[in-house]
Structure formats: C-alpha cells, structure tokens
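Left out: one protein chain. Kept in place: all the others.
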Amino acid sequence: MSRFRHLISIDDLSKDDIEYILKKADEFLEIAIKKKKLNLLEGKVLANLFYEPSTRTRMSFEVAMKRLGGDVINMGSVEATSIAKGESLADTIRVVENYADCIVLRHYREGAARFAAEISEVPIINAGDGAGQHPTQTLLDLYTIKRESKLERLKIALIGDLKYSRTIHSLVKALSLFNAEIYLVSPPSLRLPEDLMESAKCVETDLKQAIEEADVLYVTRIQKERFPDEEEYRKVAGSYKITAEMLRNSKAIVMHPLPRVDEISYDVDNLKNAIYFKQAFYGVPVRMAILSEVMG
Amino acid sequence: MSRFRHLISIDDLSKDDIEYILKKADEFLEIAIKKKKLNLLEGKVLANLFYEPSTRTRMSFEVAMKRLGGDVINMGSVEATSIAKGESLADTIRVVENYADCIVLRHYREGAARFAAEISEVPIINAGDGAGQHPTQTLLDLYTIKRESKLERLKIALIGDLKYSRTIHSLVKALSLFNAEIYLVSPPSLRLPEDLMESAKCVETDLKQAIEEADVLYVTRIQKERFPDEEEYRKVAGSYKITAEMLRNSKAIVMHPLPRVDEISYDVDNLKNAIYFKQAFYGVPVRMAILSEVMG
Partner (left out) sequence: MSRFRHLISIDDLSKDDIEYILKKADEFLEIAIKKKKLNLLEGKVLANLFYEPSTRTRMSFEVAMKRLGGDVINMGSVEATSIAKGESLADTIRVVENYADCIVLRHYREGAARFAAEISEVPIINAGDGAGQHPTQTLLDLYTIKRESKLERLKIALIGDLKYSRTIHSLVKALSLFNAEIYLVSPPSLRLPEDLMESAKCVETDLKQAIEEADVLYVTRIQKERFPDEEEYRKVAGSYKITAEMLRNSKAIVMHPLPRVDEISYDVDNLKNAIYFKQAFYGVPVRMAILSEVMG
C-alpha cells in the first residue's frame, strides 16, 4: 500500500510523509550514483505529458524510470501545442491513463495537476502547473539539504526573487515543518509574501549577514521582466549575485534550482560550497522513490 | 507466415483477414488491460516516422510495441519538417529500413504509405496519409464494435461530417463486408459521397430516428472550415451534437475517433453509452496484433 496515490502539492504531505520519501530516496541513491538498473518497475510504462518545454525535469524522470527497469513514452511540447488547440486536458488524461501506469504532467495552467488527479485512474505526478506547485523539486531540495547539511535546526538563507518563485514558496512551507530558521534576502520589490513569512521562522536580512549565519544559501533567479527598465534590473540583480570571493570564509552550501543565468558566479563552481549540480542529480533518487511509491 | 506484409489500406483486407486480426487482438487484450509485458518482439525496433503531429496514434503504437517487449525510435515532426525540405521520402525509407524492423508512417500526402511499401524491405504500417487511409483506426473501430456491440447484423448511425472524414469512409467500406445497416446523419452539405452510399446498405435519416434505431452512434467532428461563415457553422454543428438528454432511453453505444471538440456533450462521459475512451484504448491490443503479425 502506498502512502499517496498522486503527488500534486507539497502541502498534501505531512512531515512524516516527507521523511518517508527522503528515506526511501536513500535506498535508491546507490543505484543512481553507480548508474545501475533495478527491475522494480519492469513492464511498467510512464507517460510524460509536458505541455511546456522542460529538459531537466523530464529527463530526470525518464532516467529514474529507466533505472527502475520501466519504460517511458513522451508527449513532446510540439504535440502538446496541437492538442491544446482542440482537446480538453480531461480527454487527453482519459486516453493516456489507458496506455500508461503513471502520468507525469507539466501544464501551463495552475490547478491542472489537481484536476487531472481527480479524473485519472492512474497516479498523476505534478511536474509543475504554471504558477502553482512543483513538489518533486521541493522534495529534491529537501533531500539535498538532508544529505549535504541537516534538516533539523537548519539555518537557511533564501536569496533573490522571493515574491514570484514557486520553488521558494513551496520550500518555505516544507521547511516550516522542520522548524528551520529562514533568512530572507531580496530586493524590496521581490519580498516574500506576508502569509508565507508568518508561516515560518523568517527574518529579513542582507546578503553579508546571511552568508555569515546560514548553513545553506538557496539562490534563485531575479527575472528581468520584474523591473521597469534594464538598468534598474542590472543594478539590483548585481547586488544579489554570489561570488567565490564572498564565500571565502563560509562553509554554507550553495543551492540553486537551475537553470542558473547570472546569479551565481562561475568561479563558485569549483568550491566545495557549490552543491547545485549535485542537487539536480538528487532529482534521480528522489524521483525513483516517488515512482516506486506510486507504481510499486 | 504472416497474412500481410504491409498494412496500407483497409481495402487490402478481406473479411477473413479482418476477423483474423480482431481475433488476434483478443489474445492481447488481457495484457493491454493489465498493462503487462510480453517478450514476443524482444530485440525488435519499431521506427515511428511521423511527418505530421499525432499524439494518440503515435503513443498507442509506442505502448503496443513496448508491451510486446520491443523498442521504439521516434522521428519527431520537427525533424520531419527539416527532412521534408531536402530529402525524398524514398531516401528516408531506404535509410530507416536498415535501422528498424518495421516502420509506422504518417504522412501529409495521400498515397505516401503505398509508395513507401513499394520500396521498403521492412513492413510499412500506414498511420494516416493525408486524405487517404488510416487502417489501424478502422480496425480499432471494428474491434470496439465487436467487443461492445456486435459486428453481424449491426445497425450503426454515422453522424456529422460524412463527406470529408476519412475515418468514416474506411469504416463504411469495412462495415459493408459485415452487412451492416448504416444510418447516415449529416448536414446536407456534408453527405456521404454517392459511390460509398451505394457500396453499403445506407439510409439517410435524422438524429432522433438514428438514436432510436441504432446499436452504435459513431460521431465525427464537423469542421468550421467547411462553412462559409461562423454563424452558419455554429447553427449546423449545434444540431448534430449528442447530449445525455438525447440518450436517456437509448442503449446505443457512442463512439468517436477523438479528439472530440464539441460534438459530444461532456455530460455523456459518465453514461454507460460512452465508449469513446475505451475505443482509444482498444488501439493498443489491435496495434499489438498488427505489430506481432508483421514482425512476429
């Protein structure tokens, strides 16, 4: 019996559920590192329904499924476009649920995954629904923190766009379950929304202070589109960029959901602090845990 | 020894051939329902050459192949576009026949599949050639009718665009082999072509009468492009739309090749009459039968 049938939002999971998944991911870590293959999901078929392009997420689900011995069928974003014209999401789900054992859905509309789960007879895993949720990202973030730092009594700094980043919002909620102390570092116009700030132990601070205090620096991209003009953007973005120089005396690990554009200097890559590529890799054992849970 | 080498047109099959395939599909039905895997085509490679986008057809071929233990390589429609610029279909076939054990071809040009079959050393399965044929659709339609109603002494109503729908044309020809009584329900401008009408036991009627008499209601989409203006279209399309209310006292099953746009009301979905998603699913065992026939 699996703990959950679908995975739609991190909010649906208790602290216990989360710990269960992270522990399960540990069981698959060795397989993922050594790039071996289990036969746990032999004969099962995963359908990737991506209505928006994605590389990292789609490929890591595909690898996770294949390392478990299963098969994958992909609906590309081009096809999705042509579908979008004529067919309702409900109809597509009702067709694909008969082909596959599980559907990974990325959709441009918030709430799409929840809606799909309501009608689907096979498990739906939300791989991002517009401004909504992306729970496997949050789980791999938590897994990275657990492996590379610690989940209990964590001090974490969230840096960059805290207003619009769905990754940040989900992470704040999940971290509140673990009583993390959260340092918020953002431009005034991109502060964390009030309700989220109140849901966890949050304190606003500056980059220097954050680097001194935190165990984890979680950096997100500041998007140009949020600013009235490019000069204003550049001034702001520049002052939230992490460089090797800044980390000279710091033991904090640096995380980033990727893709990175300019918010972490390339000279950070070679420091021990840089964990972001490992973080992307942790998506494999975490997704193996989720896939085996809903289909196993 | 297989009964046929290529599958290009439903017209190439005798009644006996069709019954043979439908019976063979029965053997795979259990596997497809339980989503199990056979090793019948282990080590075989299917190449999907789709010059036009398709989700349902491509994915169901892919699932069918994987449930038989085989592998699939896909040529995406983007690549097809770039191929279309420079290379003849003949050259592409001559390259891909050396990579794969079977080619599923969807092409925008009528006759493309027949042409490909003439030069290919591996089996060609036509997955739609422009205004031409789409025989695996017809076979899954027949299989659905056989499973959910009956093939002999069938009364079937064909509803909507009977003039341009290639699905309808192929179905009429196939049904004539089984002596079906066919009720035709269409706008005056979208009537079934004369020669087809003469090839089977056809009678034109209205929607109400059809629902009362028929075992099967086969609905197709009426396309906006067929009408001089949008208002005219809406008036016509609206009067061929199936609703739950209409089916209140009917035992007729409702079929549709999908995608559906607006020609079957969503309140029909929960009725026992609604068979269209099951119909899409039957594409899997039927395609398993075909793939195992040409490659087994």
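For reference, chains read A and B in written order, and residue numbers begin at 1 within each chain.
FYI, a contact is a pair of C-beta atoms (placed from the backbone, for glycine too) under 8 Å apart; a residue touches a chain by one contact, two chains touch by 3 or more.
Computed from a predicted structure; not experimentally measured.
K.L.:
Just name the one of A:K23, A:K37, A:K235 or A:K251 that touches the chain not displayed here.
P.N.:
Missing-chain contact among the listed residues: A:K37.
K.L.:
Which of these, B:N98, B:N249 or B:N270, touches the one chain of the complex that we don't see?
P.N.:
B:N98
K.L.:
Tell me which of A:G76, A:G160 or A:P187 is the one touching the absent chain.
P.N.:
A:G76
K.L.:
Can you list, in ascending order, the chain B residues touching the missing chain?
P.N.:
42-45, 47, 71, 73, 75-76, 78-80, 82-83, 86-87, 90-92, 94-96, 98-101
K.L.:
Which parts of chain A are in contact with the chain that was left out?
P.N.:
35-37, 53-56, 58-60, 62-63, 66-67, 76-78, 258-261, 266, 269, 277-278, 280-281, 284
To be clear about the criterion, only the chains that are shown with their structure count from here on.
K.L.:
For the Cα fit of chain A against chain B, please give the angle of the superposing rotation, nearest 5 degrees.
P.N.:
120
K.L.:
So how far apart, in whole Å, are chain A and chain B when each is placed at the average of its C-alpha atoms?
P.N.:
Taking the mean C-alpha position of each chain, the two centres sit 40 Å apart.
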